[in-house]
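With one protein chain held back, the other chains of the complex are shown just where they sit.
Up next, chain A:
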């Protein structure tokens, strides 16, 4: 170590780094790292420090302001009440459907293609379509009225259900495609081996497929939940943005762009990120209790 010749300290230092895997090839990472630091980490910490410098009061007064006002504090609960059931429904509904469709059948490509369509529709178009379709004079209510299932139009837009349906329409295909690809990654011979040993489909599903699928389900839930948690356009357009669907992203937006109170908006954004990361951390902690190694079917 200390025996390096005085003439070549630089080469020696490079050599030692290269032994640990650090060499010139890592320069390839630098543009992306600079980018993430400049456009993600720096703004994030800028927002974090800004949230502790409110326009009036001490460093925590914006957080205190958020949590002391029940109208503001309630946005957390409103967001969770929309996002958690929507994400859960999307994942749970995707499992049996993907299980049924994981094999080969005619028209599989068509079904998966059709399911990608809602992802590309985007939240704004979905909102517009829901307003037309589920509105009081829309086709859905007309069918219900014509078949005498209801006597007067069901109110499904400009309230909780409008936002919920828009999250299902955009989130379910996404969850389905992810679950389907995780299911396809499980080696089918494992299940056939269980069948040979006399397990019926219920036992095969609960003892073989489901445990292998759980990590994938946890990941899918996290990604779907992130989509649902940041619900913004549909909460404004098909929801009731002054009342039951005033989600936390809307509160942050109003603070920033209607009251121009950037410290307060940053504080709300930080609270929002914190709540979301807590839920994801809980799900990922539960995920680590399952087997996450290779299940043989991949690649």
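A few remarks follow.
Going forward, contacts are C-beta pairs under 8 Å (C-beta built on N, C-alpha and C of every residue); 3 or more make two chains touch, one makes a residue touch a chain; residues count from 1.
One rule holds in what follows: contacts and distances are computed from a predicted model.
Missing chain, UniProt protein name, picked from "Spermidine/putrescine transport system permease protein", "ABC transporter", "Phosphoribosylformylglycinamidine synthase subunit PurQ" or "Sulfite reductase [NADPH] flavoprotein alpha-component": "Spermidine/putrescine transport system permease protein".
From the options A:88, A:210 or A:226, the residue with contact to the unseen chain in the full assembly is A:226. Within the whole complex, the absent chain has one touching residue among A:82, A:169 or A:217, and that is A:169. Touch with the hidden chain on the side of chain A covers residues 20-22, 24-26, 28-29, 31-33, 35-36, 39-44, 46-48, 50, 93, 96-97, 100, 103-104, 111-118, 120-130, 132-133, 137-140, 142, 169, 172, 177-178, 180-182, 184-185, 187-188, 216, 222, 226, 229-230, 232-233, 236-237, 249, 252-253, 256-257, 262, 265-266, 269-270, 272-273, 276-277, 280, 297-299.
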